[in-house]
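A protein chain is absent from this complex, but the other protein chains hold their places.
Labels for the chains are A, B, C, D and E, by order of writing; each one numbers its residues from 1.
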């Protein structure tokens, strides 16, 4: 069960409204790696967790923190959308630009009215949306909770890496001290969360629960070991031979990397089975198709 | 530019058709972590790569290999769907089960006809679909290519971890020697690919290009460092204090983990700006809403 | 900011696992009117609320309660998926049914393995998914937070009506005492929430903030009043004349319903503008299409 | 079966083209509460209606009217897109703005070419799209037809409330007399339709068919009545106690509102079942995971 | 504007309910090539049509007819869902199968309850859904209305081809005389509609409005004519040389097919531009990345 406190985890309001920046910052709420993703991902991982209590508790702690991050950004967006220009004055566009030179109205408003997210006016009445920076809605396929903690902590590490990268890009794209201050808190939390998932991966190994390759509980002799450390060079040129992945012991310590410079297929040409005549597909031979099954013995 | 050879990278056909298993194995083609995802993810990362040539070449090598993995699984599905039962005989369901005891027709067909993916018959005529095991289509939000190789290699490591986990689960869910043999090849390749991305992450560090936290090129003094290593215990109970993430030096070597047992908000209560009357939202006070903007000076 | 307590708001575990029921109950988590919808809808409405504090506080209270409802259902699903059968034994299907008569293995497992949500095994490892009963992911277009509280409270009333209806249907579709007990709590909460939104609608009227038609702040003389209370009978037959909507004073008390038995169009035939030749659409006349704009003066 | 007449239900053409406004008005065609939604929602409710004939007839009347509303807006968009600027002149952008001051070409065109919906040029050749104002396609999850008319009429009331709110916002965002005239007709129809659904809700009650809580046919003694009128104050502070929902008789007349100031969980801590080893999830204890099921007795 | 008549265009009710068949026939309502697609596609093409009146009128005629086809199928589904079994009796599954042999309850119901579309019970109350046979919702990206009638009539021809193929498959998958009779009407209409679009393509050519290649109004000398009739054999083996596409005059009569047996790239290796340091991507060289843009001159 959950409780709410009215204060925000952290917040500095923007100094000035900016509806274009509001459009962009939606990426951090409802984008593939936005706060809705990490919130839902950690909560579902926590709820589905069957591992030791420390992992479950930790997942729910951070998932709960992330709900508050959506709240911070939603508040930010409400401020950024204040006094957003709602229309381009049709006659006036030309005049406005001329006017700008003359000391008249602000042509920035004309551009803002044209390029802001229209749903910020029409749908949400100048509030945040559960969508990304192009207006695409957040959806449940953005998250994963597999029950295997190593697989999931690697997902979490990746989400926090993409998330911090995007927050940093948003930081670079602003000059507003309030925006930058709030983002610098969120970027710091992302630093923590990258460290946290790296630490959690170490903990899983230290507990003897999971290792590389994931899932480590699957007996290795059931996979085709002879292909488990080969790099296949499927393009002409061999620049790819210069990397760590092409030679030396494998990172899992269980094999040796091998560079296959001219890979050849190991399998046969496919021999697709002939179609069921009742589905009226095209067969190799007209005699295999074309009669209605309705006058035939039914298989199913 | 790309070329095709007719032979498959590896393949053993299933011994017996099984349309339910065909439905399930769609997850490995068009699911969030299926072959369409890794293929598209590696190709877009390669096409967008501005780092050293060895990384770009390597990404395009493996992306090209993954196209062939879709091909293998599509061929597998065509075999699994052979002779799929197309209908439940309405009167006959009862009879068939009785018949089963009597040595009559196969009740397995009744179940198969009821529970197979209907689009395997109606839409694709017993061929593979670009969708997952519940029929949801693959889409472009499943992939990421950010231009930051460390962020992306962590994504790749996670995708191969979820991918191998899912392939292993499919292996466990089959008794067919052909299916198991083909999957044991794909599982081995996933072992390689997990090792490959771990190696590539090492290589990026060795090259001095990227490090933790991602992106490492952002000056740390621009983030709020005092919150960069704190674990916030947002739930009652302290099981989460038992993990590596709660104490000791941070994994990036740049700080010390701190456990905040009773976290308090650092920010104020939100003070949302009052609405624009032209958007007819509900304000604190009736006098702030309710008139049409059409009789007012227009801001925008 | 949010906090979590480990105990559930309410819960009785199911007496027996049932993976088919687990598939169905996903509708109450991730369906259009599931708990993810009401949680997100109330939180975004609260975060975007610019009305009096009592409304904002109330919205965030109930939004916070709903997070815990997802938690209850996710726990329910984990129990329902325990020991889910992971495969149909291919040879065995026939044998099993025969076997059933003989006292052998359970044919229910064969059906379950065929018809359960495959992602419950392959993707989530027997945990809940952020998706509905056919596996379609929850998405942000399921919610609304418009800034107009009357419009939104009507949305909330409708969501709780559909939600209670679906919970009741799930109740009727189960014989498990644990499932029924847990659902009977959730159904009672839905009763409260329907009453709550009806009360909140009354409160908005009592506060003089909103009324019918929504938005009430738009001056009525700006709409075409002569069409504001007409029922247009766009089909043959006049059964629709028998309802309250066809005669008597309008519900908003500002007009009189009128039944238009033989409605005629009020507008002209459309006269679409001719196409830009650079877009190579088909025009009325060949001379209006077909030249490349590249040899012409560019407008844009 | 349906018929078409060439004349529009109502229409005034816009005085001037405006491709940005055309982008925005797509919300009223293909948005969550656009005309495609109400058309499809009323038609499916009518087709699925098993209640008295007057309801079915009424639903199909209004659903049929709404097809014509899409037609009106599609015609509007074709006019608004006339002579849309198709490109920014690359060199010319600077010159144009300079030119504006000098009396040269119109910088409004530069902005329009940059910010209009690109699919209006590339995909539809200056015609309407079945999508909303950010280009997201209309989809079937936008509508509901549950078979319970009270639940559905509340949905309809909410849809017409959001719809009129959005139409009013579009009205406020335009200065074009033709656009405003056409919208003032549609806004009037939304006034009717809000009244209509309120009247239809009264009619259902008067007919003794449905009441609060929905569905009223479910015996109240099957829900946990003790929680059916409690308001849970899940956040600190008690502003939410000030509303009608916190005290007095419930709106359904069957209970008394109660304000629970410090709500406590009623349920236990979750005890998730241990995972199936064949799914290779992480268990509490290493001994519960890690062996391949392939060498074990199969449950399913 | 549109009108409705209560009678169906054509209809024979099914003799027996069948919820699995109801699930499957959803493909013909809400699938990629279902009736919602052709209805919406023809109406939008008609509304966007700027060609001669006969085309516009014809498009709106057939679009209007297709609304009635959804109506027929929705009615069919309501009948097929009558008395659908709503639950598997948990204990009883085994008993039922045994019972079947003994003359007890119908095991077909157990399978139906497990494998029917759960939303047919939970969401629509045994009514049709705007979704396909796997429950995926119809969406606006399924249709096209480009303004070029030749491009669109080819789309229409393809939609009616896929549509008739799917209707035929559904016909083959049923033994119910009512279902088959109704489908045989719809299949006949699809025969008409394939002929109609072939005729309309002829008419466009006869009117001198459009031709191959589409769009024919683009001057051919602006394309690279030397590559306009080459077949590139991008795989090993030359079976593809055996077709009409590999030799002889091109179908548009403006060139000669040429078979390129060993195609070579015509372009250079890509030389991607180096990244903007403010986006913190990985560059070829560390010196090109890693400083924060915040201490630099801003370009934008």
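Definition applied: a residue touches a chain if its C-beta (ideal position, glycine included) is under 8 Å from a C-beta of that chain, and two chains touch if they have at least 3 such contacts.
Model, not experiment: these values are computed from the prediction.
> Where the complex has a chain not shown, which of D:136, D:171 or D:185 is the residue touching it?
Among D:136, D:171 or D:185, only D:136 touches the chain that is not shown.
> Could you please point out the chain E residues that touch the chain left off the display?
Against the missing chain, chain E presents residues 5-11, 32-33, 53-58, 60-62, 64-65, 68, 71-72, 75, 78-79, 82-89, 109-110, 112-113, 121, 125-126, 136, 139, 141-142, 144, 146, 148, 150-151, 154-155, 157-158, 161-162, 164-165, 168, 171, 184-185, 187-192, 194-196, 198-200, 202-203, 206, 212-215, 218, 220, 222-235, 237-245, 250-252, 255, 257, 265-270, 272-273, 275-276, 278-281, 293, 298-300.
> Spell out, residue by residue, where the missing chain touches chain C.
Answer for chain C: residues 165, 168-169, 171-173, 175, 180, 278-280, 292-294, 298, 300 touch the chain left out.
> Against the chain that's been left off, what residues of chain A make contact? List them.
Per the touch rule, chain A residues meeting the hidden chain are 16, 18, 20, 23-24, 27, 31-32, 97, 100-101, 106-108, 111-112, 114-115, 132-136, 166, 169-170, 172-176, 234-237, 265, 267, 270, 272-275, 277, 279-284, 286, 289-292, 294.
Everything below uses one rule, namely that only the chains that are shown with their structure count from here on.
> Taking the mean of the C-alpha atoms as each chain's centre, how many Å separate chain B from chain C?
Whole-Å distance between the two chain centres: 25.
> Find every residue in chain E that makes contact with two or more other chains and list them.
1-6, 47-48, 97, 101, 111, 114-115, 123, 125, 131, 134-137, 146-148, 169, 172-173, 175, 279-280, 292, 294
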